[in-house]
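Heads up, one of the protein chains got dropped from this complex, but the rest are sitting where they should.
Each chain carries a letter (A and B) given by its place in the written order, and its residues are counted from 1.
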Amino acid sequence: MKEIICITCPKGCHLKVDEESFSVTGNSCPRGAVYGANELRSPVRVVTSTVVVEPVGASIARPQNPDCLPRTSDACPYEGSGKDLPRRLPVKTDRPIPKGKMFAVMAEINRVRATPPIKVGDVLIPHVAGTDGNVVATKSLE
Amino acid sequence: MTEHELVVIGGGPAGLAAALAAWEQGVRDILILERDNQAGGILNQCIHNGFGLHRFREELTGPEYAGRFIDLLRNTDIQIRTDTMVLDLTRDRVLHTVSPQHGCEAIQAGAVVLAMGCRERTRGAISIPGARCSGIFTAGAAQRFLNMEGYMVGKRVVILGSGDIGLIMARRMTLEGAKVLACVELMPYSGGLTRNIVQCLNDFDIPLYLSHTVTDIRGKDRLEQVVVSRVDENRRPIPGTEMVFDCDTLMLSVGLLPENELSRQAGIEIDPRTNGPVVWENRETDLPGVFACGNVLHVHDLVDYVSAESEQAGIAAAAYLHGNRPEGGEIRLVNGNGVSYTVPQRLHRGAESLELFFRVRNVYRDAAIRVLDGEAQVARFRREHMAPGEMESIKLPKVLLDRVKGDTLTVEIEPVGGGVLRSEASPLGDAPNV
Partner (left out) sequence: MDFDVVIIGCGVVGADCAYELAKYDLRLCVLEASNDVANGTTKANSAIVHAGYDPLPGTKMARLNVRGTAMMGELCRKLDVLYRNNGSLVLSLSEQDDAVLHSLYEQGLANDVPGLELLDREQTLALEPKLSPAVRGALFAPSAGIVNPWELCLALAETAVRNGAELRLSAPVTAIERTAGGFCLSTPQGPVTARYVVNCAGTCSDRIAAMAGDRSFTIRPTRGEYYLLDKSEGTRVDRVIFQCPTPAGKGVLVTPTVHGNLLVGPNAVPAGPDDTANTPAGMDFVRASALRAVPGISFRDNVRNFAGVRANSDREDFILEESAAAPGFIHAAGIKSPGLSAAPAIGPEVLELLRQAGLSLKQKETYIDSRRRVRFHELSDEEKNALIREDPRWGRVICRCETVTEGEIVACLHGPIPPVSVNGVKRRVGAGMGRCQGGFCGPRVQEIIARELGIDPTQVLMDWEGTWILCGETKGGTAL
């Protein structure tokens, strides 16, 4: 039996999950049972971090998977004009990845460099750390 | 002096949403004044996900959430001026501003939306004793260094306060290679969302010490040790319970305070419980034509609620500019048993509807929110769970409001089943050592 706290709503039920059958007790709604089983069977997390921004000329990872091409938003025109490039670009995995791979994902994020222009949703690392998640930009840089 | 119909002070989530809502209501001359060099406010450094579940039905990061609003803004003629500080707001809505591009400029506004946000409580605000070494950061300052500038503030970290910013920073610092030794919380319950306790602390085996506080800070130059003690039910440290942590960084996540210096200068009435302006149901302050929304009004847990509230303020500012001003006498909202504050604090008789935000004083399981007109119950809402860290909201339709006869509406909590789980005062209350 493993005890975990349910996070599907603010109540925070203390669930008891059987490690073999994945049966759940202590939940006060069906969503808790689903959460408890999944959290034990295959816990997943979204990883957010930043990557180093390098000026033009350095190597750049452009979208390689057409399904992950940039979404609508263009670079923000309201960024202070004339301001130096920001030093870091915020990124995330575009879907939850296995919890046990968080640090492997971080290791790859730490190695990659981004060069503007970049749009929200641009893929910086496809299939990060062998998962089906991609590391994507969460901000546009001109 | 230049003139604008609507001037919004602050280009964070509140200001952007208010400006967009006013635009949609037909206001065409809108100026947003932002003191930082880009729009988006604090969302720019909140690179974690979890924003937008209510608003966009998906999980966004802070920059993405801000980006959605900035994209909408691009399709309007709303002007935004960055690097611009408002130094003064007068009672007849003249704003004195300064910026590198425009120098000192006075702006006459038809209406004003206050959306300046909040700031963090500091070591001084809670009077933590100990050495005056370096290595003590508010969580937000450390977050800016880490997420925007790309610098680590330390390698071995203790966090005081279990508010969401502190929890989020525990995970961020761990992922970036620091060792987070402990998260220390004065209250017997966490001030943050359960989800963050699980995913930011438990995932990384970071212990959470409830009913503990930092009682000494040691270090000649840089921080070397913090001492953590258990506290009694009066939040006083218990001698003999000291634990010593060898660390180079103490991160403070001990509460947020609305930034109302401009509002105070303008003589706007401030509610000592929220530290924000007293407002009517349309978020208008006691200074006609001046509205307030977002964290400058009261500290929110979720940016989604900030956007919703700010749209109300934007719509009301547009109505004011179009000459539609609410009439009807005043109904005052009273904090009843278990309620620490309400926003709004005032209501016009005959109002179309009332969306009421408030916080409870205690952790409740199975309780009811009651709204009373004198002794008579106007409405009652059941809740399975309520806590001081989670803002509550209820909506009262016009049909109920029209029945109110008295001059006050009282909001109170009635424990039903499990009743009061804990009866400690709100974590928004007094500083521990003062």
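Everything below uses one rule, namely that a contact is a pair of C-beta atoms (placed from the backbone, for glycine too) under 8 Å apart; a residue touches a chain by one contact, two chains touch by 3 or more.
Since we're looking at a predicted model, the values are computed, not measured.
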{"item": "Which of B:L72, B:V94, B:A141 or B:A368 contacts the chain that the document leaves out", "value": "B:A141"}
{"item": "Candidates B:G177, B:P207, B:G350 or B:P397 - the one touching the absent chain", "value": "B:G177"}
{"item": "Contacts of chain B with the absent chain, listed as residue ranges", "value": "35, 83, 85, 87, 98-104, 119-120, 122-125, 127, 129-134, 138, 140-141, 144-146, 149-155, 176-177, 215, 217-218, 220-222, 237, 248, 261, 264, 430-431, 433-434"}
{"item": "Missing-partner contacts on chain A, residue numbers", "value": "50-52, 88, 109-111"}
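Just so it is clear, only the chains that are shown with their structure count from here on.
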{"item": "Mean-CA-position distance for chain B and chain A (Å)", "value": "26"}
{"item": "Chain B residues within the chain A interface of the complex", "value": "11, 37-39, 44, 47-49, 59-64, 67-68, 70-71, 73-74, 80, 82-83, 147-150, 172, 175-176, 193-195, 197-199, 202-203, 365, 384-385, 387, 390"}
{"item": "Chain B contact footprint on chain A (complex, rising order)", "value": "4-7, 9-12, 28, 45-50, 52, 72-74, 76-80, 83, 86-88, 90-92, 99, 102-103, 106, 120, 138-140"}
